[in-house]
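All protein chains but one are shown in place.
Coming up: chain A.
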Amino acid sequence: MNPVNYLYLAALLFTIGAAGVLIRRNAIVVFMCVELMLNACNLAFVTFARMHGNLDGQIIAFFTMVVAAAEVVIGLAIILTIFRSRHSASVDDASLLKL
């Protein structure tokens, strides 16, 4: 199968993730969409590694996974604290800081 198809898939996943970040209202779902974007990046890296015949892209995919895991730890902690103090994880409710 032509590896370029995987690139199209990666771009599609990335777009779905980006649209989700902009449209969805629940902080957890927004965060899941960011993770989808990171995984789309991983798919693109691995595909390009296959096309170029070097391993750089595959190594980078591992780094991305580690970074994504660290981001989950921080992100869920922050979303959890705000949920506990407001009983809502909606990004629309977090609007004290407006002009």
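Here, contacts are C-beta pairs under 8 Å (C-beta built on N, C-alpha and C of every residue); 3 or more make two chains touch, one makes a residue touch a chain; residues count from 1.
Here is the rule we use: contacts and distances are computed from a predicted model.
In the listed set "NADH-quinone oxidoreductase subunit N", "MoxR family ATPase", "Rhamnose ABC transporter substrate-binding protein" or "Phosphonate C-P lyase system protein PhnH", the entry agreeing with the UniProt name of the missing subunit chain is "NADH-quinone oxidoreductase subunit N". If you put the missing chain back, the residues of chain A touching it would be 1-3, 7, 10, 14, 17-18, 21, 27, 30-31, 34, 37-38, 40-41, 44-45, 47-48, 50-57, 59-60, 63-64, 67, 70-71, 74-75, 77-79, 81-82, 84-86, 91, 94-97, 99.
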